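Apart from one protein chain that is not included, each protein chain of the complex appears where it belongs.
Our next item is chain A:
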């Protein structure tokens, strides 16, 4: 029996189709923007995209882990809000040093994710339900801290918020961008080059098989929710810098943006297939839609939602087609 090397290459190539489509879309949107609007084609517009969406990027990275296992995490937006609230409250009302508060917030988010993962695994409950409960819980907790927004005047936070890191060519980024890029780099290595990452893919491919192959299914499953919890709280920390306030209504609906970014980035909602870089592209696409609409100037910001909705629809259809073709 022989195999046709060309066929093998084609088979392997098919996995990259969604990624390719997203890249093409991104380039297309950027070209349209450059042709239509003066000043669109500048490095800073691209960098602002990152600056404005750094926290979303971090959250979407965590979401990618979860979705790759075939799960979903609806609690991320609420955990982000709780993180901003907790930070603002501890720093402003209790005068805790930011260097203590930030690690604490990260621990809280990670533990929250860990607990949700543990419940999902041990009681075999749908991730949808468990993280929905987590979402209500985290949002609710925000309001037990304070009904109103708490603004932050702490010098460390304001300094961080105003810091601009200059790049060659009169460009700049914010520290949050560096954090987000760091998170993406680490997550990339973990997903594609460590056992944990490969177990995530295996779990998404077939949980039953992963179990029979002797892979640590329980550990992996709990780990992805913990990772998502960590990323959400880190996203919350970045959002605190960006907003300089803590508020229970921050990041409403962020979970849906994160899921949209992951899906537009080519990750299958059924799990097992997708790439971290796709998620980065997905976040950029979402950001670019927003930028385009703000450049346009007359459209209401709700158009962002409409376009995202349309895109999601197209991408989910695309996934259907690809999955449908996968069996040869």
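Just so it is clear, a contact is a pair of C-beta atoms (placed from the backbone, for glycine too) under 8 Å apart; a residue touches a chain by one contact, two chains touch by 3 or more; residues count from 1.
The rule we apply is simple: contacts and distances are computed from a predicted model.
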Undepicted complex member, UniProt protein name, chosen from "Alkylation response protein AidB-like acyl-CoA dehydrogenase", "Fe-S cluster assembly ATPase SufC", "Simple sugar transport system ATP-binding protein" or "DMSO/TMAO reductase YedYZ molybdopterin-dependent catalytic subunit": "Simple sugar transport system ATP-binding protein"
Contacting the left-out chain in the complete assembly, out of A:181, A:215 or A:256: A:215
Candidates A:65, A:157 or A:201 - the one touching the absent chain: A:201
Interface with the unshown chain - residue positions in chain A: 1-5, 7-8, 11-12, 15, 189, 193-195, 198-199, 201-202, 204-206, 208-216, 272-273, 326-328
